[in-house]
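A protein chain is absent from this complex, but the other protein chains hold their places.
Going in written order, the chains are labelled A, B and C, and every chain counts its residues from 1.
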Amino acid sequence: MSLNVENPSLTAVLAPPPLRLIDDQGRAVPQHESGGFRLPTVETLLDLYRQMVVARRFDVQVTALTRQGRLATYPSALGQEACEIAAVASLAPQDWLFPTYRDSIALLTRGVEPKDILASFRGDWHSGYDYQQHRIAPQATPLATQALHAVGLATAAKLKRDDTVALTLLGDGATSEGDAHEAFNFAAVWQAPVVFVVQNNQFAISVPLDKQMACRTIADKAIGYGMPGYYVDGNDVAAMYAVISAAMDLARSGGGPTLIEGLTYRIEAHTNSDDPTRYRTTADVDLWRGRDPIERLEKYLVSQGALTEEVRASILADAETLATTTRECMTEQAVIDPLELFEHVYSTPRSALAEQRAFLATELDGDAAASAIANEESAR
Amino acid sequence: MSLNVENPSLTAVLAPPPLRLIDDQGRAVPQHESGGFRLPTVETLLDLYRQMVVARRFDVQVTALTRQGRLATYPSALGQEACEIAAVASLAPQDWLFPTYRDSIALLTRGVEPKDILASFRGDWHSGYDYQQHRIAPQATPLATQALHAVGLATAAKLKRDDTVALTLLGDGATSEGDAHEAFNFAAVWQAPVVFVVQNNQFAISVPLDKQMACRTIADKAIGYGMPGYYVDGNDVAAMYAVISAAMDLARSGGGPTLIEGLTYRIEAHTNSDDPTRYRTTADVDLWRGRDPIERLEKYLVSQGALTEEVRASILADAETLATTTRECMTEQAVIDPLELFEHVYSTPRSALAEQRAFLATELDGDAAASAIANEESAR
Amino acid sequence: MSPQQTLETGTAVRAPESLTMAAALNAAIRDAMVDDPTVVLFGEDVGPLGGVFRVTDGLYAEFGETRVSDSPLAEAGIVGTAIGMAMYGLRPVVEMQFDAFSYPAFQQIVSHVAKMRNRTRGKIPLPIVIRIPYAGDIGGVEHHSDSSEAYWTATPGLTVVSPSNPADAYSMLREAIASDDPVIFMEPKSRYWSKASLALPVQTEPLNRAVVLREGTDVTLIAYGPTVKTALATAEQAVAEGLSVEVIDLRSLSPFDDETVGASVRKTGRAAIVHEAAQFGGYGAEVAARLTERNFFYLAAPILRITGFDIPYPSPKLEEYFLPTPDRILAALSTWEWS
Partner (left out) sequence: MSPQQTLETGTAVRAPESLTMAAALNAAIRDAMVDDPTVVLFGEDVGPLGGVFRVTDGLYAEFGETRVSDSPLAEAGIVGTAIGMAMYGLRPVVEMQFDAFSYPAFQQIVSHVAKMRNRTRGKIPLPIVIRIPYAGDIGGVEHHSDSSEAYWTATPGLTVVSPSNPADAYSMLREAIASDDPVIFMEPKSRYWSKASLALPVQTEPLNRAVVLREGTDVTLIAYGPTVKTALATAEQAVAEGLSVEVIDLRSLSPFDDETVGASVRKTGRAAIVHEAAQFGGYGAEVAARLTERNFFYLAAPILRITGFDIPYPSPKLEEYFLPTPDRILAALSTWEWS
């Protein structure tokens, strides 16, 4: 598999073209080239469009806040909206999502409040939303580890005869980890109702795909586990949605796991502390800017007469409202009690932790007393 | 992939038949069914036969010694001789072998003395042969870990422009480990001169293949790494030898890694402490006894007039000589100095270890003195 | 066997029978599974084979594939999927076949099992039991005799326990399965075949408490898992030397029962800790350090550690030189100045 996507002849020799339902120019792909998948309805696509636009606005806003130093870190998904939104849109309410650090817009799309998403990135606590309510696991940092959690949860649901499916997002780099392999294999052997969506953004931080794997496509890996695999244009939300939804249905009906690769690109740096000019050219980035998933769908929707100026304006207004909410939530300082550090490590109380908590409490009291005295003195 | 090999219709649906050059009845497979591989010469096959017979005699002998409680443990490879011997026979002198606990007969075939093979199984030391001389890594117990070592060594050889190839043996169960995946992937990305030979004996201790993986064949896994994969009848030494040799040539000429699956069966228990009646039927074992790799080749060689009674007698004599050597080496007690415990942990001396060594030395002296006194007393 | 009374757990009390530790562990899992349909068991060879040490013998036959299953051979996979199951309300009991084979699961254990509850502000507890047969003295080949407790006890978020006898094995495992916290349950291999007469379901001391197994006045000997037997033998042997040895079985390694052990040390003024693992950075360091910190002015002598040497666990023919013995322990105690 080659990173060198500008060279279509090379890519063509090595891998089949990814599945598309809407092409680069925003035109519907002929039925016979669509691998048996059907283009979602215009209503569905319009909804996906709205979610992508809102998600991007959020992403851009948070990136800006991060540049201002207001967040500890933020991994942007700019350019990957089609994968992220299609994944979330394919979930039924009872399904679970297992995201990574990169998938904040997936959380947003599933209804998590900006302030709760940002809690971890601004350093308040390691993770900050209601997992049960949203049915979203904490965003995972240790790569590919969450894929196993997804398989376990899906298997538990199957054992309980619930019709819950788990969907997990992974990066291309993460597929190299042993945990990814074990997750794929356990899922296939146990016929777990789980869907693996690999966002192949062609880089693991600075490492390009051809130093990461030598297979034609990531989807090919599915063969070695005995599950279906799909190689999809990850900037075509229609295709991603159609394929993921089909996989969810398959899983829900007892058909086991599916591996889906969405070929896409990360437009922003890996995180704010990354310098992508060290490992890729502006030309490469520009090429992929030109393949923008939102613009592509926009062309299609406009061509269908579905995206009127009115609708567009209302979507943009939604996006702006969200951006405002996002900025505003950063002005409220979360109240974090240092003594909470000791609260959640165990459910069974431990005397040693109680001692350490008491120690910190005394220290804090001392500090408070000291600063009270200092304040008094300076007030004099 | 199904364990239920008695049901050919099922297997046939799920997987292609494994590659064979000599069939169950000892007949050469027609050229057009041999996947482009050529039957080795009769001389080569006769040599492989001799090595298999000798190896089996060793294995039977060691199993007997183990039953007598003379070894801590011994994992037998009875029934898997075609894989083991074909692998070793495909090695050039400069090549390295990375075996597991199960592959003692591979060591034997590469020239390691019985006493040096058995050092670890009788509990003298963790491993006991000359690695550099034989170019064999220590037999690995933590599953699949050695596959990564093989890839590393092969890559080092490539960097040094040596024409060394590394071959590693793995079990079917071991392919489930994350390390196997990482080894396959590193090898493919780095185009390392390494050959992976998976002995699919259809069990990982008690766990049958269908609880281990859901793919058609283990060889299929190669697709997901972008390397060639071969599904071979692991009881046909001719096919195993032809395929492994071709893979070694490919690796040596810069063509990168190959994954080879040999479908075989472990006739004995997993180790002497295993009770296989708990997880498989005698009928199953008998079925596979009937597919014996040595008998199959014997039929072929006899049909070719290559295995005369004279030759057979000389081979059996060789085997008996080896069995005798093996029994005899068990009567010599290896001299193991407890103080050697501290010798090899680090190359840089450590005062704490020197102290502990001195402590043990004093203790041993004390014991010696005490038993000397006791002896004296009892002599009085 | 007539039911005598129904405990809270719903398990009837059975007549006393002679049970090995392996059988007691087996009974504990079985009873927990009967009482609580959310308890599931999986791992390598735990199904039809009943585990390489037969701890799960018969459970597959009794509970079937949905509750007891052989997993693919991958330890990170086992622990990682157990995490997902626990997130969905199950209580997985998983087995690492031998101690050293828990290492592939290290990341899942340290970065997730130990931290999930804290990460989620208590919202995702992980009631998982990870059973690890550990330690040596069974003539095992390399990688089959490791003592890995120090890795787990150094990890905040884990509860680490080790029974030394069949009664505790039963009681502690039941409590571990019932706990909402993840528990690393370390089973001393060399004690699997030790026997006791038990009327199940037996309940011993709470999971987080140490017990004084034998009272004494001169020295506190602290042990756990496989070395408890050694410590008791030492105490017996010490009588002849006029030494009164108090023996403590820690049972819980993390948390450490400061109260029970501290009281003993303050009484005797001398203490030694015995374990199989290497000394440097071993669990005994924590025991010695914290007891000294908290009871320094009661101590007549430094706390000693009688442990394995700072080397990898040796091959079968050499393990006798490695393992702490009563003689070695008594010799160590005699290095103290006894004024």
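The working rule: a residue touches a chain if its C-beta (ideal position, glycine included) is under 8 Å from a C-beta of that chain, and two chains touch if they have at least 3 such contacts.
No experiment lies behind these values; they were computed from the predicted model shown.
Enquirer: Omitted chain: which shown chains does it touch?
Expert: Answer for the hidden chain's contacts among shown chains: A, B, C.
Enquirer: Considering the whole complex, which of B:Arg20, B:Arg110, B:His149 or B:Arg216 touches the chain not shown?
Expert: Of these options, the touching residue for the absent chain is B:His149.
Enquirer: Determine which one of A:Lys211, A:Lys299 or A:Arg327 touches the chain that has been left out.
Expert: Missing-chain contact among the listed residues: A:Lys211.
Enquirer: Please give every residue of chain A in contact with the chain that is not shown.
Expert: Within chain A, the residues that touch the unshown chain are 72-73, 101, 120-127, 141-143, 173-174, 176-179, 204-207, 211-213, 273-275, 278-279, 336, 338, 341-342, 345, 350, 352-353, 356, 360, 363-364.
Enquirer: Can you list, in ascending order, the chain B residues touching the missing chain?
Expert: Chain B touches the missing chain through residues 125-128, 130-132, 137-138, 142, 145, 147-157, 159-160, 164, 166, 178-179, 182-183, 185-186, 189, 340, 343-348, 350-352.
Enquirer: Touching residues of chain C against the unshown chain: what are they?
Expert: 76, 100, 103-104, 106-107, 110-111, 114-115, 118-119, 142-143, 150-151, 153-157, 254, 256, 277-278, 280-286, 288-290, 292-294, 296, 299, 301-305, 310-312
The working rule: only the chains that are shown with their structure count from here on.
Enquirer: Taking each chain's centre as the mean of its Cα atoms, which chain lies farthest from chain B?
Expert: Farthest by centroid: A.
Enquirer: Give, as an integer number of Å, the spacing between the C-alpha centres of chain B and chain A.
Expert: From the centre of chain A to the centre of chain B is 44 Å.
Enquirer: Using mean CA coordinates as chain centres, what's the chain A-chain C distance in Å?
Expert: About 40 Å, centre to centre.
Enquirer: Where the centres are mean C-alpha positions, what is the separation of chain B from chain C, in Å?
Expert: For chain B versus chain C, the centre distance works out to 35 Å.
Enquirer: Listing for chain C: what residues touch at least two other chains?
Expert: If we look for residues of chain C contacting two or more partner chains, we find 71-72, 74, 76-77, 104.
Enquirer: Multi-chain contacts only, two chains or more: what residues does chain B have there?
Expert: 176-179, 211-213 - these are the residues of chain B that touch more than one other chain.
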